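For this view, one protein chain was removed and the others were kept in their places.
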Amino acid sequence: MSEIHLKALAHSYSKTPTGPEDYAIREMDHVWEQGGAYALLGPSGCGKSTLLNIISGLLTPSDGDVLFDGKDVKHLPPQDRNIAQVFQFPVIYDSMTVFENLAFPLRNMNVAEAKVQTKVHEIAEILELHPVLNKKAKNLTADEKQKVSMGRGLVRDDVSAILFDEPLTVIDPQLKWKLRRKLKQIHEQFNITMVYVTHDQLEASTFADKIAVMYGGQIVQFGTPRDLFENPNHTFVGYFIGSPGMNLIDVKPVAGGVAFDGIQVPLSDELNKILSEVPYNSIKIGIRPEFVHVWDKATEDAYECDVLHMEDLGTYKILTLKLGGQDIKVRLGEDHDVPVNKAYVSFPEQWLKLYVDDYLVEEPSVEDQVVEEAHA
Amino acid sequence: MNKVENNKAWWLVLPVFLLVAFSAVVPLMTVVNYSVQDIFDANTAVFVGVEWYREVLQDSRLQDSLVRQFIYSFAVLLIEVPLGIAVALMMPTKGRMASLCLILLAIPLLIPLNVVGTIWQIFGRADIGLFGWALNSIGIDYNYASNTADAWVTVVLMDVWHWTSLVALLCYSGLRAIPDAFYQAAHIDRASNWAIFRYIQLPRLKSVLVIGILLRFMDSFMIYTEPFVLTGGGPGNSTTFLSQTLTKMAIGQFDLGPAAAFSLIYFLIVLLVSWLFFTTITHMDKDK
Partner (left out) sequence: MSLLLENIDRVVDGEFHLNSINLSLEPGSFNVLLGRTLAGKTSLMRIMAGLDRPHNGKIVMNGADVTGVPVQKRNISMVYQQFINYPNLTVRENIASPLRLAKIKESQINTRVKETAAMLQIEQFLDRYPLELSGGQQQRTAMARALVKDASLILFDEPLVNLDYKLREELRVELRELFKARNSIAVYATTEPNEALALGGTTTLLHEGRMIQSGPTPDVYREPVDVDAADLFSEPPINLVRGWVTESEVTFDASVHFPLNQDLKSLKPGDYRFGIRPSHIGLVPHNDDDLELSMNVELAEISGSETFLHVKNDHFNLVLQLSGVHAYHTDTPIKIYLPTHKLFVFNLGGKMIQSPSRLVKG
């Protein structure tokens, strides 16, 4: 069982990196706690595969350390790290039966045959592989193969972490949720740290208790799926999570708040105070389409907008509005009335976020439930 | 495409049919025809049924060369396949060295068969050949022209030199097609190098090996030119293989009937062995 600590870790594929743009992983400090279900989420090219290879031991980082339970494993090869990995495409030993596949790691470690038998049967039971135990592994379906490759990690008592590299890529869409469910059950049953790498927000949020969102070689937020949705710590998280993503508008500070295109948005005194004190390159406000309030009549704190168009997505509608020079997307329920030509929107204070240089600025609050480990 | 809609496509296939008919079916039928008749001259032929087949199967010259032929093919496969795999495993995977190895491997395959025979004929001579001279100078009495064992060693060695490259190249391409994830998974499962070979590389080489073994079997079973040039079938008849015997019979003695019957038996043996091998291998994957 182990905790994975990435300490002052950075990696560059170039031998003589000259600037931050030469780094696939920019310096980070990150802890995956023992027994947690985690996801590493990001678009292609964000560095998540590099990070995965560093954890599994296929790649030695150019800077920093990798600690498993406090022990430095930076220079250890994968086989000495007590980890298992499930790859994008199922890796099974073709010529062996399912049973032999599951027994393989144990037999390699010279485990007594009686123990092999009980252990393999126990894991096969959990993974529902019993009916196919004596079948040749190559004749299995893709989802069964992925279960076999996961099983090879689970049979070992010494495995403390399982890494998943987009494991559902080749699974039929109808079967995906069943395998997701199995993964969750396994995690609840075993006390094993699991790290799931994917570019798909659905897979990450369904599997993980906490998600690390990666962007440009950095972890920009580490939080629960709910945090990522309700409290994105970085503009990228706001954009990347949710469909459509967060509305983000460039603003300038004015007295009592911020403004864009002549439209003033008031902010709380605390935020105004912070704004007046920090240096900045850019200020943005952000609000999710789900949280914008829409009225068909003018109200006290509502802004008047033009209705550009409406997308009927069946279960909900996406309204695109023009506020000043900005397009604002609003999500409306299926039965919500759609305003024509003019609409009035307001931004509830709770859901209006302020970003300075792309990072969230928050009022210091008493009930501070938000996880702030993401970035220093 | 639907046949019903449009029959034009058949015209495109026609040349192939004609070609196959003239190159394979017609000659084969001629041979079948010869094998059941006794031909005296262009106008006189008598139907003799299976007479020639009986005669051929009882001919001790043929029985002997058949046995020799099996031993030879078996020996050649036994050396070339493991050696080819070993070479492929040891080859560098990328960079300039990899291309260099590939070129070196390809060279023997490019040499014409009779030239290969000539090369070894000279190479093995005790007086001017490097190989023969070297052996003799370290005290091994080696002479492929007079000693049966030496002759066998030389013909087998010659084939190994000539054709191991083919197996090695096939295996090399097979090995390159194994995704890295398989090796990573095996390392994580703590597999030894032997286990990696046995459970990842070998199973994944199976399809190319099947092709390689079939090619090498058929080719070596029908070998003619190289041993003919090297030893002429001698000393005695000790390196006379099936195709040489057949040629002697058909062209040397002009026994067309028995030669035809023999050709068909020869053809059936190759077909049968290949088929047996292929079905056994493909059946191994099925679940009971």
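Note that the chains are named A and B in the order they appear, and that numbering of residues resets to 1 at the start of each chain.
We adopt the following convention: a contact is a pair of C-beta atoms (placed from the backbone, for glycine too) under 8 Å apart; a residue touches a chain by one contact, two chains touch by 3 or more.
In this text, all values refer to a predicted model and were calculated from it rather than measured experimentally.
> In the whole complex, not just what's shown, which of A:D80, A:E311 or A:E349 touches the removed chain?
Reading the full complex, the residue touching the unseen chain is A:E311.
> From the listed residues A:S14, A:T118 or A:Q185, report the one that touches the chain absent from this view.
Considering the complete complex, A:Q185 is the one touching the chain left out.
> Among A:L202, A:A298 or A:V338, which residue is in contact with the omitted chain in the full complex?
A:L202
> Which of these, A:N139, A:T224 or A:S346, touches the one chain of the complex that we don't see?
A:T224
> Please identify, in ascending order, the residues of subunit A that touch the omitted chain?
For subunit A, the residues touching the absent chain are 43-45, 173, 177, 180-181, 184-185, 188, 199-202, 205-206, 224-226, 228-230, 239-245, 288, 290, 311-316, 331, 333-334.
Rule of thumb we're sticking to: only the chains that are shown with their structure count from here on.
> Could you give the separation in Å between the centres of subunit A and subunit B, each centre being the mean of its C-alpha atoms?
Taking the mean C-alpha position of each chain, the two centres sit 57 Å apart.
> State the interface residues of subunit A toward subunit B in the complex, per the touch definition above.
Within the complex, subunit A touches subunit B at residues 56, 58, 77-79, 83-85, 87-89, 91, 93-96, 104-105, 108-109, 134-136, 138-139, 149, 152-153.
> Can you list the residues on subunit B that touch subunit A in the complex?
Against subunit A, subunit B makes touches at 179, 181-182, 184-185, 187-192, 195, 199-200, 202-204, 285-287.
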